[in-house]
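The block underneath contains the structure these notes are about, expressed in C-alpha coordinates.
FYI, not all chains are in this one, though none of them got moved.
Labels run A, B, C and D following the written order; every chain starts at residue 1.
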Amino acid sequence: MFIGKVVGSVWATRKEERLKGFKFLIVQHYEVDGTPLRDHHICVDLVDAGVGDMVLVVRGSSARQTEKTKEKPVDAIIVGVVDRIDLEK
Amino acid sequence: MFIGKVVGSVWATRKEERLKGFKFLIVQHYEVDGTPLRDHHICVDLVDAGVGDMVLVVRGSSARQTEKTKEKPVDAIIVGVVDRIDLEK
Amino acid sequence: MFIGKVVGSVWATRKEERLKGFKFLIVQHYEVDGTPLRDHHICVDLVDAGVGDMVLVVRGSSARQTEKTKEKPVDAIIVGVVDRIDLEK
Amino acid sequence: MFIGKVVGSVWATRKEERLKGFKFLIVQHYEVDGTPLRDHHICVDLVDAGVGDMVLVVRGSSARQTEKTKEKPVDAIIVGVVDRIDLEK
(Lines give C-alpha, C1' and ligand atoms only; values in the text may rest on other atoms or scores of the structure.)
Protein backbone atom coordinates (compact mmCIF):
# COMPACT_ATOMS: atom_id res chain seq x y z
CA MET A 1 0.00 0.00 0.00
CA PHE A 2 1.08 3.61 -0.26
CA ILE A 3 -0.09 6.93 1.09
CA GLY A 4 -1.10 10.01 -0.82
CA LYS A 5 -3.27 13.10 -0.83
CA VAL A 6 -6.61 13.44 -2.59
CA VAL A 7 -6.13 16.33 -5.02
CA GLY A 8 -9.13 16.08 -7.32
CA SER A 9 -11.51 13.87 -9.24
CA VAL A 10 -12.11 12.47 -12.70
CA TRP A 11 -15.49 12.37 -14.44
CA ALA A 12 -16.42 9.94 -17.21
CA THR A 13 -20.01 9.71 -18.40
CA ARG A 14 -19.29 7.09 -21.05
CA LYS A 15 -17.81 4.17 -19.14
CA GLU A 16 -17.76 0.42 -18.72
CA GLU A 17 -21.09 -0.84 -17.33
CA ARG A 18 -19.63 -2.29 -14.12
CA LEU A 19 -18.07 1.04 -13.13
CA LYS A 20 -21.33 2.94 -12.88
CA GLY A 21 -21.82 4.54 -9.47
CA PHE A 22 -18.17 4.75 -8.52
CA LYS A 23 -16.44 7.99 -7.55
CA PHE A 24 -12.95 8.37 -9.08
CA LEU A 25 -10.57 10.43 -7.01
CA ILE A 26 -7.09 11.58 -7.99
CA VAL A 27 -4.54 10.62 -5.35
CA GLN A 28 -1.08 12.18 -5.46
CA HIS A 29 1.52 9.75 -4.12
CA TYR A 30 3.38 11.16 -1.07
CA GLU A 31 6.61 10.06 0.53
CA VAL A 32 6.05 9.04 4.17
CA ASP A 33 7.98 12.14 5.31
CA GLY A 34 5.37 14.37 3.66
CA THR A 35 7.08 15.08 0.34
CA PRO A 36 4.65 15.09 -2.62
CA LEU A 37 5.76 12.95 -5.57
CA ARG A 38 5.06 13.50 -9.27
CA ASP A 39 2.98 10.33 -9.47
CA HIS A 40 -0.82 10.30 -9.47
CA HIS A 41 -3.31 7.45 -9.35
CA ILE A 42 -7.02 7.43 -10.18
CA CYS A 43 -8.68 5.50 -7.34
CA VAL A 44 -12.17 4.34 -6.48
CA ASP A 45 -13.13 5.82 -3.12
CA LEU A 46 -14.53 3.45 -0.49
CA VAL A 47 -14.28 5.58 2.64
CA ASP A 48 -15.87 8.86 1.58
CA ALA A 49 -12.56 10.69 1.37
CA GLY A 50 -12.39 14.34 0.32
CA VAL A 51 -9.94 16.70 -1.33
CA GLY A 52 -7.00 17.37 1.02
CA ASP A 53 -7.31 14.07 2.93
CA MET A 54 -4.22 11.89 3.32
CA VAL A 55 -5.32 8.38 2.37
CA LEU A 56 -4.14 4.79 2.16
CA VAL A 57 -4.30 3.19 -1.32
CA VAL A 58 -4.38 -0.50 -2.27
CA ARG A 59 -3.56 -1.60 -5.80
CA GLY A 60 -3.81 -4.59 -8.09
CA SER A 61 -6.15 -7.55 -7.63
CA SER A 62 -6.31 -6.71 -3.91
CA ALA A 63 -8.35 -3.65 -4.90
CA ARG A 64 -11.19 -6.06 -5.73
CA GLN A 65 -11.31 -7.66 -2.27
CA THR A 66 -14.21 -5.56 -0.95
CA GLU A 67 -17.98 -5.89 -1.19
CA LYS A 68 -18.26 -2.93 -3.56
CA THR A 69 -15.37 -3.65 -5.92
CA LYS A 70 -15.71 -7.46 -6.18
CA GLU A 71 -15.47 -8.52 -9.85
CA LYS A 72 -15.18 -4.89 -10.96
CA PRO A 73 -12.53 -3.57 -13.39
CA VAL A 74 -10.87 -1.49 -10.68
CA ASP A 75 -7.13 -1.62 -9.91
CA ALA A 76 -6.76 1.01 -7.17
CA ILE A 77 -8.96 1.89 -4.20
CA ILE A 78 -8.82 4.22 -1.23
CA VAL A 79 -9.17 2.01 1.87
CA GLY A 80 -8.49 4.44 4.69
CA VAL A 81 -8.12 8.05 5.78
CA VAL A 82 -4.75 8.48 7.49
CA ASP A 83 -4.91 10.02 10.98
CA ARG A 84 -1.28 9.84 11.91
CA ILE A 85 2.10 8.77 10.55
CA ASP A 86 4.75 7.80 13.12
CA LEU A 87 8.16 7.91 11.50
CA GLU A 88 11.37 7.06 13.35
CA LYS A 89 14.43 9.14 12.58
CA MET B 1 -6.09 3.52 -12.90
CA PHE B 2 -4.44 6.23 -14.91
CA ILE B 3 -5.49 8.67 -17.60
CA GLY B 4 -4.06 9.10 -21.06
CA LYS B 5 -4.79 10.12 -24.61
CA VAL B 6 -5.55 7.75 -27.48
CA VAL B 7 -2.82 8.44 -30.05
CA GLY B 8 -3.08 5.52 -32.45
CA SER B 9 -3.65 1.82 -32.92
CA VAL B 10 -1.77 -1.43 -33.38
CA TRP B 11 -2.65 -4.11 -35.94
CA ALA B 12 -1.71 -7.78 -35.64
CA THR B 13 -3.18 -10.31 -38.05
CA ARG B 14 -1.32 -13.26 -36.58
CA LYS B 15 -2.40 -13.37 -32.95
CA GLU B 16 -3.50 -15.56 -30.06
CA GLU B 17 -6.93 -17.12 -30.75
CA ARG B 18 -8.69 -15.50 -27.78
CA LEU B 19 -7.70 -12.00 -28.91
CA LYS B 20 -9.56 -12.12 -32.21
CA GLY B 21 -12.05 -9.27 -32.58
CA PHE B 22 -10.38 -6.87 -30.18
CA LYS B 23 -9.30 -3.36 -31.15
CA PHE B 24 -5.86 -2.40 -29.78
CA LEU B 25 -5.43 1.30 -29.14
CA ILE B 26 -2.23 3.10 -28.16
CA VAL B 27 -2.76 5.22 -25.05
CA GLN B 28 -0.15 7.80 -24.10
CA HIS B 29 0.00 8.21 -20.33
CA TYR B 30 -0.76 11.79 -19.22
CA GLU B 31 -0.11 13.52 -15.94
CA VAL B 32 -3.38 14.76 -14.37
CA ASP B 33 -2.33 18.37 -15.06
CA GLY B 34 -2.32 17.65 -18.80
CA THR B 35 1.40 16.93 -19.35
CA PRO B 36 2.03 14.07 -21.78
CA LEU B 37 4.47 11.42 -20.50
CA ARG B 38 6.86 9.29 -22.54
CA ASP B 39 5.00 6.11 -21.56
CA HIS B 40 2.58 4.30 -23.85
CA HIS B 41 0.29 1.34 -23.30
CA ILE B 42 -1.47 -0.89 -25.80
CA CYS B 43 -5.04 -1.25 -24.52
CA VAL B 44 -8.15 -3.14 -25.55
CA ASP B 45 -10.93 -0.62 -26.13
CA LEU B 46 -14.29 -1.29 -24.43
CA VAL B 47 -15.99 2.10 -24.81
CA ASP B 48 -15.52 2.88 -28.50
CA ALA B 49 -12.86 5.52 -27.86
CA GLY B 50 -11.19 7.36 -30.72
CA VAL B 51 -7.91 9.08 -31.46
CA GLY B 52 -7.63 12.28 -29.40
CA ASP B 53 -9.93 11.10 -26.59
CA MET B 54 -8.72 11.33 -22.99
CA VAL B 55 -9.46 7.95 -21.43
CA LEU B 56 -9.31 6.01 -18.18
CA VAL B 57 -7.18 2.84 -18.25
CA VAL B 58 -7.32 -0.19 -15.94
CA ARG B 59 -4.42 -2.62 -15.78
CA GLY B 60 -3.53 -6.07 -14.51
CA SER B 61 -5.98 -8.83 -13.64
CA SER B 62 -8.66 -6.16 -13.15
CA ALA B 63 -8.58 -5.68 -16.94
CA ARG B 64 -10.30 -9.08 -17.20
CA GLN B 65 -13.27 -8.13 -15.01
CA THR B 66 -15.64 -7.32 -17.87
CA GLU B 67 -17.95 -9.44 -20.04
CA LYS B 68 -15.74 -9.02 -23.10
CA THR B 69 -12.30 -9.55 -21.55
CA LYS B 70 -13.13 -12.36 -19.10
CA GLU B 71 -10.50 -15.13 -19.37
CA LYS B 72 -8.72 -13.27 -22.16
CA PRO B 73 -4.96 -12.59 -22.28
CA VAL B 74 -5.45 -8.85 -21.89
CA ASP B 75 -3.66 -6.74 -19.26
CA ALA B 76 -4.89 -3.21 -20.04
CA ILE B 77 -8.31 -1.90 -21.09
CA ILE B 78 -9.92 1.46 -21.73
CA VAL B 79 -12.90 1.67 -19.36
CA GLY B 80 -14.04 5.26 -19.80
CA VAL B 81 -13.85 8.45 -21.83
CA VAL B 82 -12.87 11.31 -19.50
CA ASP B 83 -15.22 14.33 -19.59
CA ARG B 84 -13.62 16.45 -16.95
CA ILE B 85 -10.68 16.51 -14.53
CA ASP B 86 -11.09 18.62 -11.40
CA LEU B 87 -7.69 19.33 -9.91
CA GLU B 88 -7.18 21.37 -6.73
CA LYS B 89 -4.22 23.70 -6.65
CA MET C 1 10.14 -10.33 -2.42
CA PHE C 2 12.36 -7.52 -1.17
CA ILE C 3 13.98 -6.59 2.10
CA GLY C 4 13.60 -3.38 4.05
CA LYS C 5 13.65 -1.82 7.47
CA VAL C 6 10.58 -1.03 9.58
CA VAL C 7 10.74 2.74 10.14
CA GLY C 8 7.31 3.60 11.47
CA SER C 9 3.59 3.02 11.31
CA VAL C 10 0.43 4.48 9.81
CA TRP C 11 -2.84 4.95 11.69
CA ALA C 12 -6.26 5.16 10.03
CA THR C 13 -9.39 5.08 12.19
CA ARG C 14 -11.77 5.44 9.25
CA LYS C 15 -11.02 2.45 7.04
CA GLU C 16 -12.47 -0.31 4.93
CA GLU C 17 -14.34 -2.86 7.10
CA ARG C 18 -12.11 -5.81 6.18
CA LEU C 19 -8.96 -4.01 7.31
CA LYS C 20 -10.02 -3.63 10.95
CA GLY C 21 -7.49 -5.15 13.35
CA PHE C 22 -4.47 -4.92 11.07
CA LYS C 23 -1.27 -3.11 12.02
CA PHE C 24 0.19 -1.03 9.17
CA LEU C 25 3.95 -0.65 9.30
CA ILE C 26 6.12 1.56 7.09
CA VAL C 27 8.91 -0.44 5.47
CA GLN C 28 11.79 1.40 3.82
CA HIS C 29 13.13 -0.61 0.90
CA TYR C 30 16.85 -1.48 1.32
CA GLU C 31 19.38 -2.68 -1.18
CA VAL C 32 20.79 -6.10 -0.21
CA ASP C 33 24.16 -4.48 0.58
CA GLY C 34 22.51 -2.38 3.30
CA THR C 35 21.90 0.85 1.39
CA PRO C 36 18.54 2.49 2.23
CA LEU C 37 16.44 3.44 -0.82
CA ARG C 38 14.00 6.33 -1.16
CA ASP C 39 11.06 3.93 -1.56
CA HIS C 40 8.61 3.11 1.21
CA HIS C 41 5.77 0.63 1.43
CA ILE C 42 2.88 0.41 3.88
CA CYS C 43 2.66 -3.26 4.87
CA VAL C 44 0.42 -5.39 7.05
CA ASP C 45 2.56 -7.04 9.71
CA LEU C 46 2.15 -10.80 10.19
CA VAL C 47 5.22 -11.59 12.28
CA ASP C 48 5.08 -9.02 15.06
CA ALA C 49 7.94 -6.95 13.62
CA GLY C 50 9.09 -3.77 15.31
CA VAL C 51 10.74 -0.50 14.36
CA GLY C 52 14.37 -1.13 13.36
CA ASP C 53 13.81 -4.74 12.23
CA MET C 54 15.01 -5.81 8.80
CA VAL C 55 12.10 -7.65 7.22
CA LEU C 56 11.04 -9.62 4.16
CA VAL C 57 8.08 -8.19 2.21
CA VAL C 58 5.72 -9.95 -0.22
CA ARG C 59 3.58 -7.94 -2.61
CA GLY C 60 0.61 -8.31 -4.93
CA SER C 61 -1.98 -11.09 -4.80
CA SER C 62 0.59 -13.25 -2.99
CA ALA C 63 0.10 -10.97 0.01
CA ARG C 64 -3.35 -12.55 0.41
CA GLN C 65 -2.05 -16.13 0.66
CA THR C 66 -2.11 -16.33 4.48
CA GLU C 67 -4.84 -17.17 6.99
CA LYS C 68 -5.08 -13.57 8.19
CA THR C 69 -5.01 -11.73 4.87
CA LYS C 70 -7.16 -14.10 2.77
CA GLU C 71 -9.76 -12.11 0.80
CA LYS C 72 -8.55 -8.87 2.37
CA PRO C 73 -7.73 -5.67 0.42
CA VAL C 74 -4.04 -5.91 1.29
CA ASP C 75 -1.23 -5.75 -1.32
CA ALA C 76 1.90 -5.92 0.84
CA ILE C 77 2.71 -7.95 3.96
CA ILE C 78 5.72 -8.54 6.19
CA VAL C 79 6.36 -12.31 6.15
CA GLY C 80 9.65 -12.60 7.99
CA VAL C 81 12.24 -10.94 10.19
CA VAL C 82 15.64 -11.18 8.50
CA ASP C 83 18.39 -12.72 10.65
CA ARG C 84 21.20 -12.74 8.16
CA ILE C 85 22.03 -11.73 4.60
CA ASP C 86 24.84 -13.66 2.90
CA LEU C 87 26.09 -11.69 -0.08
CA GLU C 88 28.88 -12.90 -2.36
CA LYS C 89 31.30 -10.32 -3.65
CA MET D 1 0.30 -4.65 -23.28
CA PHE D 2 3.43 -3.27 -24.87
CA ILE D 3 5.26 -3.75 -28.15
CA GLY D 4 8.82 -4.84 -28.69
CA LYS D 5 11.21 -6.61 -31.00
CA VAL D 6 12.34 -10.21 -30.68
CA VAL D 7 16.14 -10.02 -30.33
CA GLY D 8 17.12 -13.48 -29.16
CA SER D 9 16.32 -16.46 -26.99
CA VAL D 10 17.15 -18.01 -23.64
CA TRP D 11 17.90 -21.70 -23.07
CA ALA D 12 17.51 -23.51 -19.75
CA THR D 13 17.80 -27.29 -19.61
CA ARG D 14 17.27 -27.50 -15.87
CA LYS D 15 13.88 -25.91 -15.28
CA GLU D 16 10.58 -26.16 -13.44
CA GLU D 17 8.56 -29.19 -14.63
CA ARG D 18 5.59 -27.17 -15.93
CA LEU D 19 7.80 -25.07 -18.21
CA LYS D 20 9.02 -27.97 -20.33
CA GLY D 21 8.30 -27.47 -24.03
CA PHE D 22 8.11 -23.70 -23.97
CA LYS D 23 10.27 -21.45 -26.15
CA PHE D 24 11.66 -18.40 -24.30
CA LEU D 25 12.26 -15.39 -26.49
CA ILE D 26 13.96 -12.14 -25.52
CA VAL D 27 11.79 -9.15 -26.37
CA GLN D 28 13.29 -5.68 -26.33
CA HIS D 29 10.69 -3.10 -25.33
CA TYR D 30 10.15 -0.43 -28.03
CA GLU D 31 8.51 2.94 -27.84
CA VAL D 32 5.51 3.16 -30.22
CA ASP D 33 7.46 5.61 -32.42
CA GLY D 34 10.08 2.93 -33.07
CA THR D 35 12.71 3.88 -30.48
CA PRO D 36 14.31 0.87 -28.78
CA LEU D 37 14.31 1.03 -24.97
CA ARG D 38 16.91 -0.47 -22.62
CA ASP D 39 14.37 -2.86 -21.14
CA HIS D 40 14.12 -6.56 -22.06
CA HIS D 41 11.61 -9.25 -21.14
CA ILE D 42 11.86 -13.03 -21.41
CA CYS D 43 8.56 -14.17 -22.92
CA VAL D 44 6.93 -17.47 -23.80
CA ASP D 45 6.11 -17.43 -27.50
CA LEU D 46 2.58 -18.42 -28.53
CA VAL D 47 2.50 -17.23 -32.14
CA ASP D 48 5.71 -18.67 -33.60
CA ALA D 49 7.49 -15.32 -33.68
CA GLY D 50 11.07 -15.03 -34.89
CA VAL D 51 14.06 -12.80 -34.36
CA GLY D 52 13.40 -9.35 -35.84
CA ASP D 53 9.61 -9.52 -35.50
CA MET D 54 7.77 -6.67 -33.76
CA VAL D 55 5.43 -8.33 -31.28
CA LEU D 56 2.69 -7.62 -28.75
CA VAL D 57 3.43 -8.77 -25.18
CA VAL D 58 0.98 -9.44 -22.33
CA ARG D 59 2.20 -9.62 -18.74
CA GLY D 60 1.09 -10.72 -15.29
CA SER D 61 -1.71 -13.16 -14.53
CA SER D 62 -3.20 -12.35 -17.96
CA ALA D 63 -0.25 -14.25 -19.47
CA ARG D 64 -1.88 -17.43 -18.14
CA GLN D 65 -5.20 -16.89 -19.95
CA THR D 66 -4.42 -19.16 -22.91
CA GLU D 67 -4.75 -22.91 -23.48
CA LYS D 68 -0.99 -23.41 -23.41
CA THR D 69 -0.04 -21.25 -20.44
CA LYS D 70 -2.99 -22.03 -18.12
CA GLU D 71 -1.71 -22.79 -14.60
CA LYS D 72 1.88 -22.40 -15.75
CA PRO D 73 4.53 -20.27 -13.97
CA VAL D 74 4.73 -17.81 -16.84
CA ASP D 75 4.37 -14.02 -16.42
CA ALA D 76 4.93 -12.74 -19.98
CA ILE D 77 3.80 -14.07 -23.35
CA ILE D 78 3.95 -12.99 -26.98
CA VAL D 79 0.35 -12.84 -28.20
CA GLY D 80 0.72 -11.28 -31.63
CA VAL D 81 3.02 -10.28 -34.46
CA VAL D 82 2.54 -6.57 -35.19
CA ASP D 83 1.75 -5.74 -38.83
CA ARG D 84 1.26 -2.03 -38.54
CA ILE D 85 1.36 0.81 -36.01
CA ASP D 86 -0.76 3.86 -36.78
CA LEU D 87 0.45 6.80 -34.74
CA GLU D 88 -1.13 10.26 -34.87
CA LYS D 89 1.16 13.23 -34.67
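One rule holds for everything that comes next: contacts are C-beta pairs under 8 Å (C-beta built on N, C-alpha and C of every residue); 3 or more make two chains touch, one makes a residue touch a chain.
These numbers come from a predicted model, not from an experiment.
**Student:** Quick check on the homomer: 4 copies visible, but what's the full number in the structure file?
**Tutor:** Oligomeric count for the entire complex in this file: 5 copies.
Note that in this section only the chains that are shown with their structure count from here on.
**Student:** For subunit A versus subunit C, what separation do you get between their C-alpha means, in angstrom?
**Tutor:** About 19 Å, centre to centre.
**Student:** Counting only residues that touch at least two other chains, what does the list for subunit B look like?
**Tutor:** 60-61, 63
**Student:** Tell me, which parts of subunit A touch subunit C in their complex?
**Tutor:** Touch residues, subunit A against subunit C: 1-3, 31-32, 46-47, 56, 58-63, 65-67, 77, 79-88.
**Student:** Within the complex, which stretch of subunit C touches subunit A?
**Tutor:** Against subunit A, subunit C makes touches at 7-19, 24, 26, 38, 40-43, 51-52, 60-61, 63-64, 71-76.
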